[in-house]
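The structure under discussion is supplied below as structure tokens; questions concerning it will follow.
Only one protein chain is missing; all other protein chains are in place.
And then subunit A:
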């Protein structure tokens, strides 16, 4: 196993280097035989990563503690599922997962039916292979997954208990699928520029890749937040930690890219901007990895300190400089097609503002993340830039973003007349103002909350009207009934209506964020058995403190009987878990969910006489946040689903070559 595992990595590295060289020779000589050989190499490199991954999974599942990685991240009592997910618990395993996805995506692109006979393929493959080589190099010489220990330990160190949660099974995988997915449009963009293809073929071909990468990035962030909420006993879901920021930045720039490409498709404009956005998005995924692996910034997510960060920094610099060089060398060709705008009041303009805000938000996150380093370099003081900063800086930008999102669908392409604006925005504006007034009457009085919910009401109404008008127009022509007209309207315009569903998902997420950030309540009380804690309209009676054993872990738990306005809601059991193989105990909160709010209960401490200290939180509207996340994913899948009326493969009209 040791030999096969290591060999698969070194052979994979050798094959990838060979494939890259053979592609370059094939392109230079315009000889298809070399290209075909390179394609075979791409497949072989994928098989190598698949073999290495399968071996690591086997070693983890069968408790081969003589391997350092297995020893460091598993133990015999660990459930099988967590033994397997330990695959991405450490540096080398997670990088192997990254390599597996990257080589898989390379195979999918190179052998794609839609790309058959396309001269861009050797270029795309070469760019993606450069990435694959980098990861094989890291796995082979820096973070080796198959290292044998001098002695065979009887037991492993075990997996960090925090990672033993269903959220942690999916969170890293989805995040990596998102990160790696952005390498595909990056490779297509570079290949198009190298070939001097100035049309939007690369954008149309990678639309699905980009949207899916975006969806996985979204899902990765959401699942990470959900994990933090149910696992850490802190009651929050986003801490603006440098590593969280690192995954949020490419999400913001990729969102900007998904919108700005529509202008290129429609008006053949913003080509330089779109290429810059995809270079930035891809570079930010590498920057995120640099942050996680380098330890330059304090983060709760960081892997053990290593010199890996330096390699990623060098590779990121290589990717960015290479990308910029290609872009600048073709700059004159790209800017030649500069287009025109009909009016300030047009969908095109609103997309530009959307891009401005999204990239501005990404810059603000970037600036806040690196400011400790800037401050240290300038003044020698490494300040902390935490939650208060990011909340204060991001709130106005993201709220403006929500507003643009509400306005954008109802502004026409090319030019909106005053009549058009009045027709589209009069009712939504009036009703949004009424909603704000009613909310103040109900009791929502905080300025940010009122403005935020007002904008969300506006967004919901404008999007509803968009669906309404579409159905009405369709019914006028087809006489279909409403559900049929709505369904057909949506499936025949998947991109547009899928996008609207995503907007609605974001609106619900924003509802949850605004509610939980502005109206959360918290108390911490020490109570005797039989005593109660009161918070808002809840009464929580402390009935029992006991302990039980689960495997090698000791669990202390308390029984809390919950009443809301006198109505019983049942008994909840917050726990404190002491692990047999981990020093730090963890708090397992008990959560009472409702659409209105979550009651979040944490057992903090206890005394020998039975007194116990509880942290009790009320987090309003959390379910809306999770609902919005689900709608966001459904909307994304709806937009990319091909179905009967899927997009036709775009026709390649770029440079011709003898190889493909």
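Going forward, a contact is a pair of C-beta atoms (placed from the backbone, for glycine too) under 8 Å apart; a residue touches a chain by one contact, two chains touch by 3 or more; residues count from 1.
One rule holds for everything that comes next: contacts and distances are computed from a predicted model.
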item: Which of "Cytochrome c-type biogenesis protein", "ABC-2 type transport system ATP-binding protein", "SH3b domain-containing protein" or "Universal stress protein" matches, in UniProt, the chain that is not displayed; value: "Cytochrome c-type biogenesis protein"
item: Residue, one of A:76, A:584 or A:642, that touches the chain absent here; value: A:584
item: Candidate in contact with the missing chain, chosen from A:4, A:314 or A:387; value: A:387
item: Contact residue for the chain not shown (choose from A:521, A:541, A:591 or A:637); value: A:521
item: Residue among A:414, A:532 or A:581 touching the omitted chain; value: A:414
item: Candidate in contact with the missing chain, chosen from A:104, A:353, A:591 or A:637; value: A:353
item: Missing-partner contacts on subunit A, residue numbers; value: 233-234, 236, 239, 241, 269, 298-300, 339-344, 349, 352-353, 356-357, 359-360, 363-364, 367-368, 371, 375, 378-379, 381-389, 392-393, 397, 412-417, 420, 427-428, 431, 434-435, 438-439, 442-446, 449, 453, 457, 460-461, 464-466, 468-470, 473-474, 476-478, 489, 492-493, 496, 515, 518-525, 535-536, 576, 584-585, 587, 595-597, 602, 604-605, 613, 615, 620-621, 624, 645
